[in-house]
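Heads up, one of the protein chains got dropped from this complex, but the rest are sitting where they should.
Each chain carries a letter (A and B) given by its place in the written order, and its residues are counted from 1.
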Amino acid sequence: MLRVESVVKSFGGFRAVDGAKLHVEGGEIVAVIGPNGAGKTTLFHLLTGHLSPDSGRILFKGKEIGGLSPHVICRRGITRSFQVVNIFSRLSVFENVQIAILSRERKSFRIFSPVAGMAEEEVHRILRSVGLFDQRDVESDLLSHGDKKVLEIAIALGGNPVLLILDEPTAGMAPGETERCIRLIRRLSEESGVTILFCEHDIGLVFEIANRIMVMVRGATVVQGSGEEVRRNSEVRSAYLGVSGEC
Amino acid sequence: MRRPSAPLLLLLLLAALLALPQVLPRFHTYVAAIVLLTALLATSLNLAIGYTGLYQFGHAVFYGVGAYGTALTLTRSGMPAPVAFMAGPLAAAALSLVMGMICIRLSKLYFGMLQISLGSLVWAVVYRWYSFTGGDDGIHGIPLPDAISSPEASYYFTLIVTALCVFTMYRIVRSPFGKVIQGIRDNPVRAASIGVDVRLHQLASLVIAGFFGGVAGSLFVVVENSVFPDMMFWTFSLEVLIMCLLGGMYTFFGPFVGASMIVLLRVFASVHTRYWGLILGTILTLVIIFLPDGVLGVFVRRSPPKEDRGA
Partner (left out) sequence: MMDFASNLFSPGTLSQILVGLSRTTILFIVSSGMSLILGVLRIPNVAHGSLYMIGAFAAWSVIRFLGGGLFTFLGAMIVAPLIVAAVGFVLERGFFSYLYEREHLMLLLLTFAFMLILGDLVKIVWGPEYRSVTVPAFFQGSAEIFGLPLPWYNLFLLLVGPCIAVFLWLVINRTNLGKIARAAAVDGEMVGAVGINVEWVFAFTFVLGSFLAGLGGALIAPMVNISLGMDHSLIMETFLIVIIGGLGNMWGALLGSLIFGLTQSLGILVWPQFGVAFPYLAVVAVLVVRPRGLLRSTW
């Protein structure tokens, strides 16, 4: 479904992404891991149109999407959540998800119908599935950090995506919240079949739910495979553990 | 804090406004008309700044163009009055579209400054083009249809038009479009990620704001029978901004309240002192320091999001 081929992105003289490769099949949960500064978030920005690749190809369902703008890529079926909390702070939880749905349904230019009850059923369904239903009328800026991260995911779900990209979904969460988030991701994949691509620092979490793992070091893909393959890969070990050679 | 039923309040207000000319002397009716059209202007500005988050620093130019458009059509073209009253706002909307397309690629402060720059360009042309626009004299004694030429009639006309426009803007704000532009205000990056063409929506918002600003300008022609270049000077733009801030930028009726307060205060102050700048400046300072959410903002419990100070 998603194929990234030898993508390069530089800033000034610095190669943030240096020939990265990735492929994701439909229905999978794929994780991208790597040390800090490996280029994971930059890669995600390239996938969702916030940055354009200098070279290489990004193919989604067979079509090139590299360099398209974010709202176009969203319409193709890819939505994302952000590493830093990125919500509509003055709107309520309900409204945050609602406008994602309205945008998807191409109703964003309607000016004469009242918006109050629109898409209510779907918003409630999404909020219930992420566990934010009780807080639906709260102004989103007032939520706890963990809840805001969950709202991030809910907004991305509002776009009814084919591919859901989550950028460090559990960053800054307390352990209990992290647990909740893991279960949510697993449930989303099982129940709705949405393909999930995420990146994380919490390696335990990654090995727990990811079907396949891609490891990035200094902008390049070191290996992509199952948990076992990654664990055994010597380059990965040296990158993470500083150990060279066999172990 | 629950307010008493809002529709009831509005109905009472409307009734009071309708009865006004019967009860008050002529001058007060005139002032009331000015209050109404200024409130319309402030509400239109707030569409751009409070609801879409654009730094609309040059809004007065749409007011001025709306006024001049109507005035020039009435005095020079021989077209019937209804055409003139559409010409002004449409000219303002067109200008808003053009300026928007030029400015929209910039963010925040740059957007505001470029807008002021373009607005100053328009002002300079109007100011200097004596033969066509009357230059710094402006245009006076503009002929109006008999039906709306008396002070009382012009007041009712202003009231009706203002009420219709405010109602329309209210509907717009409560529509999907209204919610989406608020999303753009809060987080343009996120909005793009959910499939919103941010630029297009911002442009639409600007055009609507410009249009209604132009309507306010046309109403000024009806009430005052004249126009002058300083209507579009940038200091007036900032005064209208102050009205929005004072009343509450994140509420719908805030600008209305703010405009009423400022216009009434100005009329009152001009009788007693010539230091209006001092008064307005002090009010603004107090509002910024103590009441950043504005007068109506006090009634709406909201914690302002912490913005970082980037351009």
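Everything below uses one rule, namely that contacts are C-beta pairs under 8 Å (C-beta built on N, C-alpha and C of every residue); 3 or more make two chains touch, one makes a residue touch a chain.
Predicted model only: the values in this text are computed from it and were never measured.
J.: Wait, the hidden chain, what does it touch out of the ones we have here?
T.: Counting the whole assembly, the omitted chain is in touch with B.
J.: Touch as defined at the start, partner being the missing chain; which of B:L17, B:L114, B:V222 or B:A259 qualifies?
T.: In the complete complex, the chain left out is touched by residue B:L114.
J.: Of the residues B:P7, B:G78 or B:G277, which one touches the chain left out of the display?
T.: With B:P7, B:G78 or B:G277 as choices, the missing chain is touched by B:G277.
J.: Go through subunit B and note every residue touching the omitted chain.
T.: 55, 102, 105-106, 108-110, 113-114, 116-118, 120-121, 124-125, 128-129, 234-235, 238, 241-242, 245, 274-278, 280-282, 284-285, 288-289, 292, 307, 309-311
Keep this in mind: only the chains that are shown with their structure count from here on.
J.: Using the touch rule from the top, collect the residues of subunit B that touch subunit A in their complex.
T.: Going through subunit B, the ones touching subunit A are 171-172, 174-180, 182-183, 185-187, 189-198, 201, 204, 250, 302-303, 305.
J.: Could you pull out which subunit A residues touch subunit B in their complex?
T.: By the definition above, subunit A touches subunit B via 48, 50, 69-71, 74-75, 79-80, 82, 86-91, 95-96, 98-100, 102-104, 107-116, 118, 139, 141-142, 155-156, 158-159.
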